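To keep things clear, I will list the structure first and then write my remarks on it.
Other chains of the complex are left out, but the ones given are in their true place.
Per-chain residue numbering starts at 1, and chain names A, B, C and D are given in the order in which the chains are listed.
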Amino acid sequence: MSDTAHKILEENLGNVVLIKTREGIALRGKLKSFDQHLNIVLEDTEEIRYDGATRKLGTVVIRGDNVILISPITE
Amino acid sequence: MSDTAHKILEENLGNVVLIKTREGIALRGKLKSFDQHLNIVLEDTEEIRYDGATRKLGTVVIRGDNVILISPITE
Amino acid sequence: MSDTAHKILEENLGNVVLIKTREGIALRGKLKSFDQHLNIVLEDTEEIRYDGATRKLGTVVIRGDNVILISPITE
Amino acid sequence: MSDTAHKILEENLGNVVLIKTREGIALRGKLKSFDQHLNIVLEDTEEIRYDGATRKLGTVVIRGDNVILISPITE
């Protein structure tokens, strides 16, 4: 992870992020922790289905290998 | 695995978790053990099919490589 | 593999297990051997197709890399 | 990464690039940072859907493993 990527994730601890993984999974939740392999913990997470419907998941541990992107949500 | 991820999994030993893996498999079962590669053992496991139907699997050993996410189920 | 996973597999040597692999393959057979990479040998194996139909395969050597889950069948 | 690839990415810091990843994801955004593993940070990012429709994502951290190509957009 570049310093810039690390800084962005660190600045967004506690903020809501969008994560997309392999198998077409999309998650939106509060960034609780991350490590250099992009292993992630989210809180208050929702899974976003293809049709835009959501489903509450709460706390989620995500394996970094399968992460494609992480994007802070700013509104 | 970050310390936070480890702590969450440790706190949820014996609790019911949702696991999603490659090939679109979803499992719900009691977290019996895990290691740092996210190799997981569940008990009293159900496989959840795409249409929401479930099928009892009992004890399941899951290879960490293929795990995408783990989420404790809190109701 | 955690000690718990190892113990479960060891206790089920000779018992029937369900194995799911990449490419959506499901197998049911007697657990003959395993190693720490989840390379598996089954005997008296049946492949289970999507529609539930089965096909006899006999002895099967399975590459651990492509294993998603192993579940002892208890009836 | 070859010296040429590195030079192209360095010259395009701050410019808009197209990125395609595994799972068929296409992103267009300003190249903020990259490292030798092709881990990327984009800003002012839009996700481009199959039908050409776009969706604003803002800042995006992309895992290099899953990147297929990066192309500076010059108009």
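Everything below uses one rule, namely that contacts are C-beta pairs under 8 Å (C-beta built on N, C-alpha and C of every residue); 3 or more make two chains touch, one makes a residue touch a chain.
Being a predicted model, the structure only gives us computed values, none of them experimental.
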Full complex, copies of the single sequence (shown: 4): 7
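Just so we're on the same page, only the chains that are shown with their structure count from here on.
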Longest centre-to-centre distance from chain D, chain (CA-based): C
Intercentroid distance (Cα basis), chain D paired with chain A, Å: 18
Cα-centroid distance, chain C relative to chain D, in whole angstrom: 41
CA centroid of chain B to CA centroid of chain D, Å: 33
Of all residues in chain D, the ones touching two or more other chains: none
Which pairs of chains touch, using the document's own definition: A-B, A-D, B-C
In the complex, chain B residues that touch chain A: 1-5, 8-9, 18, 20, 22-24, 38, 64-65, 67-74
Contact set on chain D toward chain A in their complex: 21-23, 25, 27, 32-35, 39, 41, 45, 57-63, 65-66
